[in-house]
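All protein chains of the complex are present and in place, except for one that has been dropped.
The letters A, B and C name the chains in turn, as written, and every chain counts its residues from 1.
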C-alpha cells in the first residue's frame, strides 16, 4: 500500500492505522522507518515533487519481493511543502519473522533513497531550491548525455 | 527509557508518545521494532518473567552506545501473560541520520534476543510451559556446570 | 509523435517530437546548452519503464520521461 499526502504526515495516525490493519494477520515483526525534517542549514522545511507512475511501479516491485518472504510493505510520503520537525516519509515492513523484517527495512529504505522518483527542494526565504548535492542519480543515468 | 507493563502493550499509544516526545529533538530517523505474538502451535499466548536489575544494566549499556552516535533508544516489554495477536515488545531508535538507526535497530534487537534476562513460556490449557528450545543461553553460560 | 517530459527540477516544457529512437532524442537535446548537465545526470523512462539503451525504438504515442537525481524521504 502506497499513500501520498499533501504536506507533513500524521505519523501517529498512520502507525495506528497500519498496526491495526495487520494486527490479526500473524505477522510477528513490524518495523516502521520514519523520516523527519531536521532543522539544519537555516531551512524552513523541504518540498517534494513525486512522479507517481514510476513510484507505483517501483513500489510494486518491492511488494512482490516482500510477498516471496510472506511479508508486506506499506509506505507513505509527502507531496509539496513539509516544515522542519514534521515528517515526510514512513515505510514499514510486516513479516512473520524478525530477520526478514530487519533485512528488508534496510534494503528497502536504501533503495528508496537511490531509486524512488521523488525530488527534494530546500525551502528558504519562500524559495524552493533543488537539493542537487544531496540527490542520487538513478542507476543508468546519463544515457542521453553520451556523445556519439 | 525502559518501560515494563503487565500484559499486552498498547502499541499505538506507545508509538504516539515516543514520537511526540522526540519530534522537536532533530532526529531525522525513527525506527521502531514491534514484536507481536503469533498464533502457532496451538498456544493461547505467551507469558514472560523479567529480572529487572540486569535488564536495566543491559539497557543502560546500549543507551550509552547509542549516545556516542547522538542516538537514543526506547524500549517497552510485557510482564506476565500476553495473548495471541497482542504485542509484547517494542524497541525504537531515534538518530540524526538513517544509517545509524538502521544499523542500531538490528544490532539492538539481536542482542536483546541473546542477552536480555527475560524468560518466555507458552500458554497452553492454562499451563505455563518454559520455551527452552526457542531460548538462547546467555554468553558465558555453563560456568557452574564445569566439573573440577 | 513522441511526447518528451522533463520531471522534477528540470524547468522545461514538454516536447512533441517525430523521432524513432532515443539516439535521435539525444541528438536533439544535446543542441540545447542548458540541457547538458541534465542529460549527463538523468535517467530515461519510456512509458514509465526505465530504459538503458539509446537504440530503444520509439513509436507514435510513446512517452519519454527524463528523471534527474532523486532524493525522497
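We adopt the following convention: a residue touches a chain if its C-beta (ideal position, glycine included) is under 8 Å from a C-beta of that chain, and two chains touch if they have at least 3 such contacts.
Computed from a prediction, not measured in an experiment: that's the story for all the values here.
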Seminar exercise, completed: Answer for the absent chain's shown contacts is B
Problem set entry | Where the missing chain touches chain B, by residue | 35, 48-51, 53-54, 57, 77, 88-89, 109, 112-121, 130-132, 134-148
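Here is the rule we go by: only the chains that are shown with their structure count from here on.
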Exercise. Which chain has its C-alpha centroid at the greatest distance from the C-alpha centroid of chain C?
Worked result: B
Seminar exercise, completed: chain A and chain C have mean C-alpha positions lying a whole-number Å distance apart equal to 24
Problem set entry | Cα-centroid distance, chain A relative to chain B, in whole angstrom | 26
For this session: Between chain B and chain C, tell me the centre distance in angstrom, where each centre is the average of that chain's C-alpha atoms.
Result: 49
Problem set entry | Residues within chain C bordering two or more other chains | 73
Problem set entry | Two or more partner chains touched - positions in chain B | 98
